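All protein chains but one are shown at their positions in the complex.
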Amino acid sequence: MEEARDYQVNLEVFQGPLDLLLFLIRKKKIDIHDIPIATITREYLAYLNQKAKINLEREGEFLLIAALLIYIKSQMLLPRESELEGEDDPRKILVDRLLDFQKIKAASTLLREKEGQQKRLWKRSAPPPLPIKQEVELVEVSVFELAEAFLSLMKRKEQENIRLIHGKEYSLEEKMKELIERLKENGYLDFREYFNSQESLEEALTSFFCLLELIKARVVIAVQESLFHPIKVWPTQGVPS
Amino acid sequence: MRTRLKDVIESLIFVSLEPLNLEKIKNICTEFSNSEIEEAIQELVESYVSNERGIQIIQAAGGYLFSTKSEHDQWIRRLLSLENKSKLSHAALETLATVAYHQPVTLAEISALRGVDASYSLKSLLQKKLVKITGRKKSPGRPLIYRTTDKFLTYFGLNNIKDLPSEEEILKILDEEKILD
Partner (left out) sequence: MRTRLKDVIESLIFVSLEPLNLEKIKNICTEFSNSEIEEAIQELVESYVSNERGIQIIQAAGGYLFSTKSEHDQWIRRLLSLENKSKLSHAALETLATVAYHQPVTLAEISALRGVDASYSLKSLLQKKLVKITGRKKSPGRPLIYRTTDKFLTYFGLNNIKDLPSEEEILKILDEEKILD
């Protein structure tokens, strides 16, 4: 009765069958190198019989070790000519596993201590601010480069739209409004992203002309952080970010 | 005022969010010789040991990193309004210990050593980047093999994988039966 309660107390901590075996060995003060297989098998099976307490997901793993125990027990019962020792001992396979596992558990204990020490040390999760404002070195993109980038995008759009019927018309004014709205909302516009979002070649063309107008009027400025970076369009002033 | 190498290195370590290793420092401070750099690091680390300050330079995963001192933990947690930082689960820690001491190792080997299926905890360790896939074993089925990462070293404050608790330390724990349950 008392034993059953013992198991219950420790139930949650049995991560697996090897955990349980080690617990039984320690509890019975058994020498791990000379395990009385019959006793330990009986104890182990008694635990397994308390079905309700076994996690069903883990049951197979517990049964596997039970099978191993029973196998070893049967091997021990075979008549032999000489004393069992060393490599011939059928218990060796189990003992080796338990020793390995015991070491892993001990290592876990040591790592847990180290983890605790480290958890008390705090590191920065973000870099400190630089004394000089780290402005991105923006390169102003020429209209030519812009057009070049647009051309390649247009080519793609053309391929995509080749079979689309161009029904809808886009007014310059509407597009202009839409562009300014977008700038107000996001603070900037990703050139490629924006054109990719256009539904048809015509719409993309209309948008592009609007953008050219806005650049000419210096309402917006097209910049690149550096070569090969995406081209971004920023308002020069007046458009709150 | 002349720029001192020691100060440059201090600022570099300060900016870096991960341990900054000697190799990187050398790649950045190209104006200085290797011996000058090594000397400056030495001097810097010593200045933090002798100077009692609130912050320190620690060595982890082969590099240098700033951190607070453990005795200030409670105040920092008040600032960040945090309870104790979350720790690895028992299963994850056991799996991690298995990988650390048996690497390179396969999932099947880890599961056999632990006596339970370790795939779930291995997945969480992969996601936490404490463990990585580094190839395949030349055995039937060519299973993936796993190793611990640099982040693993940093996590436990180890400078090198050789700094893992030794066999003697492990045996000592076993003698004392202080094993975590």
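A and B label the chains in the order they appear, each numbered from 1.
In this section, contacts are C-beta pairs under 8 Å (C-beta built on N, C-alpha and C of every residue); 3 or more make two chains touch, one makes a residue touch a chain.
Worth saying up front: this structure is predicted, and the values here are computed from it rather than measured.
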{"item": "Contact with the hidden chain (one of B:15, B:49 or B:171)", "value": "B:15"}
{"item": "Listed residues B:55, B:108, B:161 or B:174, member touching the removed chain", "value": "B:55"}
{"item": "Per the touch definition above, residue among B:72, B:102 or B:151 touching the missing chain", "value": "B:72"}
{"item": "Hidden partner interface residues of chain A, rising order", "value": "55, 57-58, 122, 124-132, 156, 192, 196, 228, 230"}
{"item": "Contact set of chain B toward the excluded chain (per top definition)", "value": "1, 3-4, 6-12, 14-16, 20, 24, 27-29, 52-55, 66, 68-69, 71-72, 75-76, 78-80, 91-92, 95, 116-123, 126, 132-136, 144, 147"}
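By our rule, only the chains that are shown with their structure count from here on.
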{"item": "Distance from the mean Cα position of chain B to that of chain A, given in whole angstrom", "value": "19"}
